[in-house]
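All protein chains of the complex are present and in place, except for one that has been dropped.
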Amino acid sequence: VETTASRPSCVVSLLTDYGLDDGFVGALHSVLRRRVPEVPIVDLTHGVAPQDVRAGSLALRRVAPYLAPGVVVAVVDPGVGTTRRGVAVATADVVFVGPDNGLLVPAVEFLGGASLAVELEDRGYWLETPGPTFAGRDVFAPAAAELASGVSLADLGPAIDPASLARVPDAVTRRRPNGSLETEVTWVDRYGNIHLAAGPHDLSPPPVPGDIFGVSRSSGADGGAGAWTWPARAARTFADLAPGQLGLVVDSYGCLDLCLFGTSAASQLGIQEQDLVVINPA
Amino acid sequence: VETTASRPSCVVSLLTDYGLDDGFVGALHSVLRRRVPEVPIVDLTHGVAPQDVRAGSLALRRVAPYLAPGVVVAVVDPGVGTTRRGVAVATADVVFVGPDNGLLVPAVEFLGGASLAVELEDRGYWLETPGPTFAGRDVFAPAAAELASGVSLADLGPAIDPASLARVPDAVTRRRPNGSLETEVTWVDRYGNIHLAAGPHDLSPPPVPGDIFGVSRSSGADGGAGAWTWPARAARTFADLAPGQLGLVVDSYGCLDLCLFGTSAASQLGIQEQDLVVINPA
Partner (left out) sequence: VETTASRPSCVVSLLTDYGLDDGFVGALHSVLRRRVPEVPIVDLTHGVAPQDVRAGSLALRRVAPYLAPGVVVAVVDPGVGTTRRGVAVATADVVFVGPDNGLLVPAVEFLGGASLAVELEDRGYWLETPGPTFAGRDVFAPAAAELASGVSLADLGPAIDPASLARVPDAVTRRRPNGSLETEVTWVDRYGNIHLAAGPHDLSPPPVPGDIFGVSRSSGADGGAGAWTWPARAARTFADLAPGQLGLVVDSYGCLDLCLFGTSAASQLGIQEQDLVVINPA
């Protein structure tokens, strides 16, 4: 192992579905630290649902405004071992490294789009492995280490057209003919808050604290409302709600959020990620 | 983003109830590393029970003797968005940053009390947000980054009286008229050990290895013992116990601890944090 000084102010950030129990994350850190021992590393999260590329892409997009300049390694990779490409994609301040399966694109586009993308096909940069490739450990972490030690992106592989990068479906938000808003649950957090794809300006007019809405689960393709409807009160913050009162607030990412003060709205409503909910002015 | 060298030997330590799945912790790290990329960061724990301020305060107090000099950001914050203050509180070696809801005070007092406290009301130091403030990300991490880069505490906001800081109730330990000891379960750890608020010197005389005690759950305000009583044997260490034998040991924090060798005492006894137990000399 040849150790290299890292570039000043280059941070390597990691987002995966590896969980923390198996040592996969430890292997990534180890590979990075063998090459660039002093590089700052941020674990964005390793708790993406296993092999859920779209949930990973949404999580990466959420943190995109806050990323430290440097390299982001993102791995949610059900297609490892297939012909899906490994790629590195440069934006103004951050180079994203990971599988070409849609995981990276929403964050790349939020940060202004790709200035350069390359395919990580040069096995000279890969780690040797006693079995099939563990892409995070053997391809993506080594590429990030090269970038952190000053190798230029163009040297890591042949340029590819950023427009050719795979995409995941956008989160659903649509106004229905009757004026109601149908929107996707993009995320249920640890506290049971139900984060929606829609922002306040997708409602017309935008909600004002005290407004009452009817919230139901969409019954699916026909866009009909489901069997139940919950009343929700627009509020500025959780703490403005009475106990047991469903709130419709704006979350700290600028999206609509259904919440209950002190308990899990998702559990109470039986709502999961990827469900569609319908919001109607009362 | 203007990057700043961090002060030598300033460590930023984090304790929250964020969990590790949602990316909240990754956002905190990212905000810190954008400003002070090289600062050492310690994750004390992010596994405090959601919104359990008192459990967080006890966890922070436990680790207080071991904290690295620098800044501690602690966030368990059910009152985010209300008028509760955000504060920074200096002790001899550590500045604590977090909500003014009692979370910080036990650790501050253990470390000798506050030499200075300020309110973090200056929005010039806050991060801009697309929605309501996510205090950890937008207020507390930026304040910690300022401190780590050399800004003085007094510059971060107006001084407040440390005596005005909110407090959580102390953990319960009381000698009852009949000579028994009633004490609160402050913590059940991963191994199922039941850590108590009382130390060995709260028993009179202190337990000697081999002593037998009766342990029951308090039936509540009347201080009566509950329906069952378990015999517990005072021991120096888990390994001195027979299989299935409940032990009363001193834990590595100096408190009494009920344990079973190789299994979970909490599960076997049906004991949870905040329960009260009664200990009687046999």
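Some notes on this structure:
A and B label the chains in the order they appear, each numbered from 1.
The definition used in the following text is that contacts are C-beta pairs under 8 Å (C-beta built on N, C-alpha and C of every residue); 3 or more make two chains touch, one makes a residue touch a chain.
The structure displayed is predicted, hence computed values, not measured ones.
Checked against the hidden chain, the listed residues B:125, B:230 or B:253 yield one contact partner: B:253. Contact with the chain that does not appear here is found for just one residue of A:78, A:162, A:200 or A:254, A:78.
If you put the missing chain back, the residues of chain A touching it would be 1, 3, 17-27, 29-31, 33-34, 37-38, 50-51, 78-82, 129-134, 137-138. Hidden from this view is one chain, which touches chain B at 8-11, 13, 15, 20, 38, 40, 42-47, 59, 62-63, 65-69, 187, 189-191, 236-240, 249-255, 262.
The rule is short, and it goes like this: only the chains that are shown with their structure count from here on.
Chain A and chain B have centres, each the mean of its CA atoms, that are 31 Å apart.
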